[in-house]
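With one protein chain held back, the other chains of the complex are shown just where they sit.
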Amino acid sequence: MGKKIAAFGEVMMRLQVPGYDLLSQAGTLVYSFSGTGVNVMSALARYGHDGYLVTRLPDNPLGDAAAANLRKLGVAQKFVVRGGSSIGMYFLENGFGARPSRVTYAHRLESSFNTAPDNVYDFAAIAGQLDAAHFCGITLAMNDSVRSQLLRFAEAVKARGGIVAFDCNYRPSLWGENGYGKAKPYYEKMLGLADIVMMNEKDAMHVLGMPAKAATREGQLEELIPEAASRYGIAAAAGTHRSVNGDNTHSLRGYLYKNGAFHYSDLLTFSVYDRIGAGDAYASGILHGELSGFAPERTVRYAAAAAMLAHTTTGDTPMASEREIERAMTQAAGDVER
Amino acid sequence: MGKKIAAFGEVMMRLQVPGYDLLSQAGTLVYSFSGTGVNVMSALARYGHDGYLVTRLPDNPLGDAAAANLRKLGVAQKFVVRGGSSIGMYFLENGFGARPSRVTYAHRLESSFNTAPDNVYDFAAIAGQLDAAHFCGITLAMNDSVRSQLLRFAEAVKARGGIVAFDCNYRPSLWGENGYGKAKPYYEKMLGLADIVMMNEKDAMHVLGMPAKAATREGQLEELIPEAASRYGIAAAAGTHRSVNGDNTHSLRGYLYKNGAFHYSDLLTFSVYDRIGAGDAYASGILHGELSGFAPERTVRYAAAAAMLAHTTTGDTPMASEREIERAMTQAAGDVER
Amino acid sequence: MGKKIAAFGEVMMRLQVPGYDLLSQAGTLVYSFSGTGVNVMSALARYGHDGYLVTRLPDNPLGDAAAANLRKLGVAQKFVVRGGSSIGMYFLENGFGARPSRVTYAHRLESSFNTAPDNVYDFAAIAGQLDAAHFCGITLAMNDSVRSQLLRFAEAVKARGGIVAFDCNYRPSLWGENGYGKAKPYYEKMLGLADIVMMNEKDAMHVLGMPAKAATREGQLEELIPEAASRYGIAAAAGTHRSVNGDNTHSLRGYLYKNGAFHYSDLLTFSVYDRIGAGDAYASGILHGELSGFAPERTVRYAAAAAMLAHTTTGDTPMASEREIERAMTQAAGDVER
Amino acid sequence: MGKKIAAFGEVMMRLQVPGYDLLSQAGTLVYSFSGTGVNVMSALARYGHDGYLVTRLPDNPLGDAAAANLRKLGVAQKFVVRGGSSIGMYFLENGFGARPSRVTYAHRLESSFNTAPDNVYDFAAIAGQLDAAHFCGITLAMNDSVRSQLLRFAEAVKARGGIVAFDCNYRPSLWGENGYGKAKPYYEKMLGLADIVMMNEKDAMHVLGMPAKAATREGQLEELIPEAASRYGIAAAAGTHRSVNGDNTHSLRGYLYKNGAFHYSDLLTFSVYDRIGAGDAYASGILHGELSGFAPERTVRYAAAAAMLAHTTTGDTPMASEREIERAMTQAAGDVER
Amino acid sequence: MGKKIAAFGEVMMRLQVPGYDLLSQAGTLVYSFSGTGVNVMSALARYGHDGYLVTRLPDNPLGDAAAANLRKLGVAQKFVVRGGSSIGMYFLENGFGARPSRVTYAHRLESSFNTAPDNVYDFAAIAGQLDAAHFCGITLAMNDSVRSQLLRFAEAVKARGGIVAFDCNYRPSLWGENGYGKAKPYYEKMLGLADIVMMNEKDAMHVLGMPAKAATREGQLEELIPEAASRYGIAAAAGTHRSVNGDNTHSLRGYLYKNGAFHYSDLLTFSVYDRIGAGDAYASGILHGELSGFAPERTVRYAAAAAMLAHTTTGDTPMASEREIERAMTQAAGDVER
Partner (left out) sequence: MGKKIAAFGEVMMRLQVPGYDLLSQAGTLVYSFSGTGVNVMSALARYGHDGYLVTRLPDNPLGDAAAANLRKLGVAQKFVVRGGSSIGMYFLENGFGARPSRVTYAHRLESSFNTAPDNVYDFAAIAGQLDAAHFCGITLAMNDSVRSQLLRFAEAVKARGGIVAFDCNYRPSLWGENGYGKAKPYYEKMLGLADIVMMNEKDAMHVLGMPAKAATREGQLEELIPEAASRYGIAAAAGTHRSVNGDNTHSLRGYLYKNGAFHYSDLLTFSVYDRIGAGDAYASGILHGELSGFAPERTVRYAAAAAMLAHTTTGDTPMASEREIERAMTQAAGDVER
């Protein structure tokens, strides 16, 4: 039976140059609407849960377009408020081989979400209708008002016995100079509230300032995650290690730390079509496993397969069904299905 | 000098989602018209033969569009009749890497071909104008009326001294439950009529129910094909073994069994752009070799190169010219031609 | 406060040739999902009601795409069931000036909706959750099973005190030879159940066989509608008269007959971009006015303005908001809004 | 029963900027293959005749593309030869309202047709298989070699009892300075050979240097055409008068002069989508009427309706079927057909 | 001989939904870069002047794309500075008939231009290289810093003997509540500096608060413009009156007041393809006439024809050449040019 879960976060308009042209060469853009919260809620809705978004959209044709596309993705809009006149945007130029993809953010500060009045969401009422809520470190990086809203919502969920999930998702460019120092107190508050945390050893070392003895990232992970889980009372921690290979493929291994034990997926190596949002697919898989009571081994393999498939579809938002993920957990790539 | 050959079969409208979007994400489709008979006749026309299609197209704009596109492909329409109002369709979503392509068939039962009245084709008159005719196991799977038409046409060709070619092309999803049992009598009739047969060890084992001692597919092939050829009086049998590799490439080796000897192409490994219809390209190569009196070694190498190139062009229908196939038989991939 | 209303009907896949090419010239199609029920429910959802669709969609990528696009249009899917493998389709070639648009239907008989098992919808339970339900004469033309489902659903709604709306929408090509005679008994049953009916003098004369003395369509309307309303106990009857002008414009006047009086909109003359679905926009306006308790004069003007605007947007489904319709009721076309 | 008719002329590649962009704004082009001969043969094939083209196409991918598209248009290629490496081209920028469309020709001199060796066509053999042949004044403007080929072909047809049709189609930009003087002797030769001629009073006055007393074009037409017909022994002369109206519509009236009498179509006024090739549609209609033995009144009305419809479809080549033309001869523009 | 002229103003990214879809229906956008300064400088460059833009573009791929496209439009970038990270944007949904076009602005406050440091432009040095400069009331509406920059630049040009042109272009939505009152002092300063002013009677009445006795806009214009010209020392004032007609056409008449006399263009009525930027085309025509010493009657007719043609091309920026404008001054719409 599906659970009721909400995400708090901004809706971004993704404006992508088609094919491999640069923005200075092309004349058209493909647009869609995403964001960590959108991506995770859409995936969970696809897996059978009720996924709500708590956000603010502009009251104009841009907001109408965002709302229509979120509906298409299966995201419930009962808790979406309308107001303001702007939406965060990013422009994406696809890389090819030796040329990396480029993301250019535009106009995040003016967005309806980031300029929402403090009392615009009724967090207590919302929390009362939920089994769980999902938060992301990107939202923490926005401004004081948004940070305060996020924390109040997380506290309200916690107070009503809901599960709090938090994805560290630290983005250096958003926090600016001395970012780790600025971010640490907010991250610590959220880790203290969170039951399920998406993180890896880099978050522990850089944001939380935990020293590591091990030299490899694998060693650092096994050294630091149990310590962080213990320090902040985290029931389940999960994340991935990714390598970008020379031949247009990536390799990825997921981990889930729970009840004192690490569980790993296989190392998956796969061709990459659209890399953005794959981390949200992994998080969605972990949340689905945890909300549905999967065994940890199954959860981590499900999440890794979901992340792998998210690299093969268009857009930030995961599109694979539960059936497709399960098939990918067991089969090699095959011939056309007909 | 080119031969006169006809194929009996359905024209399908292929509706392909462009790029790598899913049908639930996209808003446009690219359409073309194909079918085993279309593909083989178009390729043979490109190699210098007269390729006719014997089929029924709807008498409406869908039929007009099919007819215009078949003309473009070089398929002669002297034996095409018009009537009914519908055409078989399939939707194609391109896979990427770990995500396989998906084919969704629509509306095959209502098609003008599958609902053609029994007397709509004058098989005797048609057969009298041909050197050869080509049939496909997909057509056998449709319904009793179509099966009966197919067999009557094959018999008429045989009776007038024409060459009968038959591609087993067994599709489990079309025959449904207990499919092998249902299919066997029709396949046996066609094998009894056919001079040239496209098949491999799986057809022998599953459709014809022939037991194999060998453990590998290569062994089974060499064990069963001579037996089948002998049992049904087949002059030439041919087919391929395909492997789907992890890195977006396929490997393919063709065989031709004739006069008691097996002839093989090299194992070709190549990147795949559009996999559908590649089997028809192989069949076209075998037919061209046989109709033109090639030595068997050349025929099998020609057919394998034609199949390889068919993976590199858009659409189901092979587009390579004889000159391009011959170059591919001898050269590695090269730099741009200018 | 919005009402809860459901429509019973088929979802159609519209496959439109872009621009002014013919199907035999083009190579791409633009697709969307519509149907009378879809159009009316989407419009009512846009006006603030809860609009549900009661239908059956295939359990494959075609069904997934339909479901996603219906969500985007705001149509609630609580009562949508999945099963079967096919969806009704129509191809649209845009006309230009002296060349009329062409619609080619495909594969309606095989559709999941038209082949739904009898017990697949729980009409009693659905009716219990509704204020109103909407039915269409196109659905009546399908087959006995669908006709029987439609009537059972209408009776269930009526039995629970809900409002029954019926759009006569007689399509000669669907009923075939002696269509009026075949259709009449079903239409009479539905008119007997319906509170709100979309019809005009032609339905009265041809389907119901009512003789008219008046020579003009305006006279026939005023003569026959009151008689039909009285005979079948219809609370409100509404419809339009349309003229196609020589200069790419249409003229349209709406009527609403209620409580013994006729109410008319102005005669609106406007340029036409996409004509299909405009009748559904008119019906939606009438339903919205009736469900919301508008005065009849306002209802008919609202419905006519909604119909006019539906000619100016892409696709079958009306896209105008209540605010836009109200502005169109009072203003002439203006300069760009910025 | 259809007739066998061939056209002698160049195949042009039309490269059109989509929408209303200029060549300096856009980045894509839509291409097709046309030419007076292509257009007339395609239309006659659609009306049930066998339409052949006598031309030379390059032996490279441009020639392959032209051949495939001519097949699609129904033009028979038995008499097409391959050689040379180039094809005539023109770029089309669509005008809008006050801004006229622009055509920019490129590279006509180098084309395979215009550089064909003298003996490349076997005109005697070709003429022996034809009922009629069609020629165009544009071809006369190319160079001495092509002019000589044209005349030899026309003489061969005439010698074998075939009908010779000639469209004056005088293009000032192709003949350059003192064009009328240069053109006159060739036009006179062709008029002497031709049975059916497309011309109007301007051709008579400017190319043939015939003085006119009347002041209006209608008067000049009735004054000069009988004189020209008599002087050159023309059995049937036909043409149109066109007016470009201010509101994006054109008005057109066709005439046919035969057996000493003028026959006129109605004055047709219609919206214009693609104007190029409409003259060829008119010529096709006249030829069809003459080849099929229509009464002159029907022929001229058929040709005018065919010309009108050719303004409503994409590309230079007429796309209307005989049934559509006949409906347009009798009906006003109507609502969508479904 | 061309003059050197610069415009001070923001570059806007125009993001247009193709065709007639709404932003909530479509998935692609066509983008271009414009702005009043861009449009006027591009047109003047096309007429033979050196047109510079003084602005600030972001130092990222958005700025690179703007710079490349401005180069394409012929705008000289010697005085463009790079810095900041954002660019003003607007989304355009094309209206059709009764449905007006919609413009949605996004993110203007954060733009590199509107956040430029005060000392980023060396106005004295720039002014020293110019014959004239162009300013727009839209820029005045931005913020105090930009207003101060604009005025300093205008003063620097004036001080060095350059011509100052000012387009009132009052936009109510940009000035907000009590906008006229806020705007008046800045407009008065600019009118005091300006030699050539684009304005009409509405600017005089609303922004400048001048009372009018006449009842018609024509009367008000002739009453107020001479008074304003006299009060602020304006050498030449010019503008247009526009009417939006019911049939997708607009009517426009231009005026030029100079040396105490009014000069008018004919009333031009024309079909509209892209209305945005047409006012800038008119201003460009006036500036070209004034900079080139045209007689006032020719200037106003040139400007009106330029404005008319700007409605027929894609994008905000005028694309017509001097030759095309001159032909449009004398000819009716004609047939295709070839």
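By written order: A, B, C, D and E. Residues from 1 in each chain.
As a working rule, contacts are C-beta pairs under 8 Å (C-beta built on N, C-alpha and C of every residue); 3 or more make two chains touch, one makes a residue touch a chain.
Note that the structure is predicted; figures quoted are calculated from it, not measured.
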item	value
Selected residue (touches chain absent from view) among D:Val11, D:Leu44, D:Leu73 or D:Ile87	D:Ile87
Candidates A:Gly19, A:Gly128 or A:Gly233 - the one touching the absent chain	A:Gly19
Sites on subunit D contacted by the missing partner chain, in the whole complex	15, 18, 22-25, 27-32, 60-62, 64-65, 67-69, 85-87, 89, 91, 93, 102, 104-107, 109-110
Subunit E residues that touch the omitted chain in the full complex	68-69, 71-74
Contact footprint on subunit B, counting only the chain that is left out	247, 249, 269-274, 308-309, 311-315, 319-320, 324, 328, 332-338
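By definition in this document, only the chains that are shown with their structure count from here on.
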item	value
Pair from B-C, C-E or A-E with over half of its contact pairs in common with D-E	C-E
Most remote chain, CA-based centroid, reference being subunit A	D
Euclidean distance of C-alpha centroids - subunit B vs subunit D, Å	42
Subunit A and subunit D, separation of their C-alpha mean positions in angstrom	63
Contacts with two or more other chains, residues of subunit A listed in rising order	27, 68-69
